[in-house]
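One structure follows; several queries about it will come next.
Not every chain of the complex is shown here; the ones you see sit where they belong.
Naming follows writing order (A and B), and every chain is counted from residue 1.
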């Protein structure tokens, strides 16, 4: 047995396990940032989604993404990993239908397992944004279609040897493939669903609906930070010592910088350092560095993280302002910073970090060629994913329906969808609801009369 | 230094760490599914049990299990790893008293550490089932005896070169050795202890006592799912790339399938997709695939998981019907599916997956020889473990006593056993208690009069 194959397989599998664990992170962040009356529903969505993703990616997604085909989509090895494959053979020695991923010398099922946990991540990003009003069954269907059809097509373009790969577009670990795909799908869903009742007041006021359990949110964020050490360094899919150490450090540096900048940004804008912003700042830094982590210096990763932490605070405020109701800020984290991080490759890349890949970006004398490729990819994925997801959401709305009744929404989806309560023994209270007076002196109070009584239990 | 030994040791230790982490998973699942008034007690049991297991397995268990001896029990190297051993030498080069585990080329303490975390798992399965009424000290004693005496004898039969191993019985990662041993020991305990007060009504009604914190239960289940990537793939105890990748995928596939089938099964039977059933469905799939994970195809693992998810729902209902009060469904998960998974080896095994081990099972032309060996093992372990545990429970009951007073049970074991409260600042409520009208129209209400007032605080 070639020991290089053994070591690479260990690395791929162990990092895949860390990425799998991110499912727990997303579940805790999303549940913690939302209301207790919807907690079981959110947890259920985040739990079932990886099971659904597993089946969808096995049935069809893997083949569409990595199967040999045309620049648009994989056409061979479509169902349940059928098709020839002599992995761990690589390069010219490889014989099989998954040529686009034959650069890594690990067994086929190691490749599949690693890519599966990535596919699951895209779907789980959606679940937070649509929380508090989506039908459980519709979410399951959407997740199946996203992981089975939408995600793998984008993945084929970029990681499956498709047209964006050929164009010179680089996305090392998935700022675009995973995070903005998840983000665009979420945005489409939020638009079709509409905001939660009571989120926006009759005069356009923005209503803060605080998360029910910040301990849970913090657990989730630390688990995600850990998981990212699988996500980014593992995307080497080979244990190259210098490169994986480099990626560990750039990943961590961007996260740390995002924590600091989002904390002080929220301190400045909101007068106090909001924990939710701090946590989202960490995730923003991680999302942003995901594409460039293997192409940029440690110093650049710090700058990218700093900017990401600022972007996420502004994006949360922006999405609120335009009445996009994303209860957990997933679009601010994954969409805004997925796009930003992908563009950063075109700006901050340095050839010495991963020779013979990106070359230098704009800031290091590489000109605008790489930057244009990155922008092209961002735009193409935006159009395909947003409208593809929009179509699915609209079809689901027209058939099985996607939104629970107002009655159920007010009572909480835990009872309505699951017949469970997350914390049946604890006495909870009706929350009064106030508008976030961000950037203004006044802070109107929405919690009056009939609306407030009904809006939140 | 032989790099193969280095890499194998890394794999064994890292997967052992993941299995260790399952202690957190069990703690969270068991606490989350039970009442808040017993939460500290449950957490304490799940925490102390691994410490107790460590001492018991070091003092005596390891030697009984892997020491050279007769087909029934190990007789050499009994205490605290004394005895000759030249690991990592293997095969004919091995010289020492632990010949049955000399097939893996890692240092002795790596073998010990990996087997220790397995032994701890068996004991922690018991803790959930006996929750809400067992004396803390009796549980500690039982755990010591289970890990020191009962578990290693079964382990010797199957993994220590004993009579079941010679018979051609196969249990790759412990559906029987770990999970049904834990399950039978739990069942014996539940029978000797009797049900919690109020669980079954005066007319035989079945009372639902909801878990106090489903966020905690979900955290636990994800941690267990992660831990299983140590449990099953790690049981290779050698970093064989193709096989460990295969086991990662079969393990994950069975879990995913169990999630889906239990969710839809509970949706059909209970009208709504119960989160508890979904979580237990995941664990059921994992338990069931534990024995066959290295012997069956990916497709077979999906089928095994699907069936496991159905079995667990039916088993929970069945144990309720026969008035076996297992607050967390550990017998439904670990016992029913431990047995099922062990039998699956006899049905689904295919020779190509792990050549020169099981050969083909019944469904793949291998005839019934393997199946009979599996059934023999299931039966023998059932008899030995159930009656051995029963004897211990009865002896403990006759000496130190095993059940707290009714007064203490009603007030909660946290105050009675530990003088702690899990959440002293939160206001909690008396729960009204209703019977689960599973399969019937009527749903009687038990929460009336004196009984209800006392039954639950």
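Just a few scattered comments:
Criterion: contacts are C-beta pairs under 8 Å (C-beta built on N, C-alpha and C of every residue); 3 or more make two chains touch, one makes a residue touch a chain.
Model, not experiment: these values are computed from the prediction.
Counting every copy of the one repeated chain, the full complex in this structure comes to 3, with 2 of them shown.
Heads up, the rule we're going with is that only the chains that are shown with their structure count from here on.
Our note on geometry: subunit A versus subunit B, Cα centroid distance of 34 Å, whole angstroms.
Remark: subunit A residues 1, 3, 5-7, 9-10, 13-14, 16-17, 20-21, 23-24, 27-28, 31, 39-40, 43-44, 46-48, 50-52, 54-55, 58, 80-81, 88, 106-110, 112-113, 116, 136, 213, 216, 219, 417-427 touch subunit B in the complex. Remark: subunit B residues 3-4, 7, 10-11, 14, 18, 35-36, 210-215, 218-219, 221-223, 225-226, 229, 233, 239-242, 244-246, 248-249, 252-253, 255-257, 259-260, 263, 270-276, 278-279, 282, 298-299, 302, 423, 426-429, 431 touch subunit A in the complex.
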